[in-house]
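All protein chains but one are shown in place.
Think of it as A and B in the order they're written, each chain with its own count starting at 1.
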Amino acid sequence: MSAMPVLDVKNLEVAYHTDETVMRAVNGISFSIDERETVGLVGETGAGKTTTALAIMRLLPERTGRINRGEIFYKGEDLSKKSADQMRLIRGACISMIFQDPMTSLNPILTVGDQILEALEIHNTDGKPKTALDARVDELLSLVGISPLRKVEYPHQFSGGMKQRIVIAIALACEPLLLIADEPTTALDVTIQAQVLVLMGELKQKLGTSMIMISHDLGVIAKTCDKVAVMYAGEIVEYGSARDIFEGRDHHPYTTGLFRAIPNLLGESRRLYPIDGLMPDPSALPSGCKFHPRCSGRMSGCDGEAPFLFEENGHRIQCNLFRKMAGQ
Amino acid sequence: MTAILKTTNLKKYFKIGNNGFLHAVDGVDIELERGTTLGVVGESGCGKSTLGRLVLGLLPATSGEIYYDGVDIMHCGNAELAECRRKTQIIFQDPYSSLNPRMSVYELISEPLVSNKAFRNKAERYARVMELMDTVGLAERFINSYPHEMDGGRRQRVGVARALALKPDFIVCDEPVSALDVSIQAQILNLLMDMQDEMNLTYMFITHDLSVVRHISNEIMVMYLGQCVERSPSKELFRNPAHPYTQALLSAIPAPVLGGFAPEKLLRGEISDPINPEPGCRFAKRCSQCGTNCVGKDVPLEEIEPGHFVACTLFTQKGGMPRNTS
Partner (left out) sequence: MTDIIASNTELRKKLKKKSQVAEIWRRFRKNKTAMVGLFIFVFIMLVVIFADAIVPYSVSISQKISARFISPGQDGHLFGTDNFGRDIMARIVHGSRNSLLVGLGAVVCGIVIGGLLGSVAGFYGGTVDSVIVRTLDTVMCIPLMLLVLSIVAALGASLVNVLIAMMIANVPMYARIVRAAVLSVVGQDYIEAAKACGTSNFMIILRHVIPNAIGPIIVQATMAVGTMIINAAGISFLGMGIQPPTPEWGAMLNEAKSYMINYPYTVIFPGLAIGLTALSLNLMGDGLRDALDPKLKD
């Protein structure tokens, strides 16, 4: 705990400004990632997961997306104050990102070997010889379980799971300290998803990379993360260790609702338990607790001020229901 | 009891290149009772969507037979076919791409009514659309909305309303909740189950997600590369998955509990295209228990328990007993 965290996000606020409206996508979130740690961001569509990732990478759409407030410290340096040139050096070499769809994140007219090589060459600041880079390409491919002989092939010659492995190889090419994986397995079949998740876990162990895992699937989060942040309408409503979230007793009502809504393989009941209502519109967020219009445990004060922040051994829950518990 | 839908040895081959045939659906038998749900499960490319389109007559079958309510729809007259078409409907996976972006909710829901000239005057049609919106839980104020103005759950409700418009008996649900968030997914699944109870509907529920299908199906069929590898009553399948592929599918689902996957149960390799497949078990290449009997000769479905059918050589040897259970 004494060491400086790899990434420390403090009170981050991001909004998209268009001509008519302001979409408040991320509303003051804080979390940190230590070395070799995986933090999961889980939530439904529109929770602000991807926006958070793009803000860290400083890849928000230039004309509309803006970081309004907050700091993003990468090893003590505030990324939100870096120039575009400085960020370019950081991206890929220090922080890299895996996108959701492997089908569209590879260039169809370059061989996969060339694409990995390209990533290496961009950050080849100390002038390593070409042969060394080539050797590194082979090494990376074997690392993700693809024969180096296949580096002369084109993306269309690989299946979806293989493509995602190549994308991972590119992301890991420069041994980044932090890897942001945005729904890396959502486009894959379950059996392939399991393979890729296992591979990512192994690589993380081997290389000591820290990771942000973004997913809508609590199952994927359970299999990969050390810490979990449950996001709703741009806020982290619950944050804690994986044990707190998956085995703990106290939860935010939204977390509870999410767990109940998952179709499971064991229970006897036929009916499912949805959360009533819908995700709020980010251009017209409700006052007070953002979840209160859908919450079954809603009380009189929930629509007024910001909800109570309960904290116990690093397990944070933003909910007025816990006011009493804390008072004890 | 007569089945509402019955197919025998249904096949659909797509021509690929000059002499290649993709065996998308290769000899599938279905028997579906009225008011029940058949879950069809498999990974992308296993032919499950093609199967759904075949039984609706949206795609012509290469060979085999399809009986809908006793009518041979591959050889019947146009009038009978039109009647079958009216009684069979489909709900699509992506409610965004399956709704015309330039039509309002009213136009979308009334389209099947207009196309089938179901009502003589506009007022009656309007009343029916309102009734449908009420049934699927869409508020009246959305009547002039366009698909892009609604969220995924509401869009899928429009899709359900369209399918219900002509009071069908049989609905193919092609991954109806895969594009939705979990909390909304549960809403739609409950809606589908309520509709079934209320109108005695028959569903063919196509999905890649075993955990979803468990809640809604009476019987489940697991498909791999165009063939049915296991068919069983829903509870029995989850209690006693027999085929190695079904077992692998089940163990690959990331359950929301801590702890990693069991690596020994994970499948190696990936699904390939069934282009001119060799005879034999199509899963053999990825199967950890593959033996010499698995190649060279097709493996038929065998009944190992009442109603539980498996196509695997592990069960065909000694009168349905597993050869090797380790």
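Convention: a residue touches a chain if its C-beta (ideal position, glycine included) is under 8 Å from a C-beta of that chain, and two chains touch if they have at least 3 such contacts.
Not measured: the values here are computed from a predicted model.
Listed by label, the shown chains that the missing chain touches in the whole complex are B.
Checked against the hidden chain, the listed residues B:F21, B:Y126 or B:F238 yield one contact partner: B:Y126. The missing chain, though absent from the display, is touched by one residue of B:L5, B:I73 or B:I90; that residue is B:I90.
Among B:T7, B:T37, B:S98 or B:S251, only B:S98 touches the chain that is left out of the view. Taking the complete complex into account, B:L166 is the one of B:A3, B:M74 or B:L166 that touches the chain left out. The set of chain B residues touching the chain not shown comprises 56, 58, 82, 85-86, 89-90, 92-94, 97-104, 106, 111-112, 115-116, 122-124, 126-127, 130-131, 134, 140, 143-144, 146, 148, 159, 162-163, 165-166.
Basically, only the chains that are shown with their structure count from here on.
Against chain B, the residues of chain A that register as touching in their complex are 44-45, 159-162, 189-195, 197-198, 201, 216-223, 242-243, 246-247, 257-259, 261-265, 270-275, 278-279. Across the complex, chain A is touched by residues 43-44, 151-154, 181-187, 189-190, 193, 208-212, 214-216, 238, 248-261, 263, 266-267, 270-271 of chain B.
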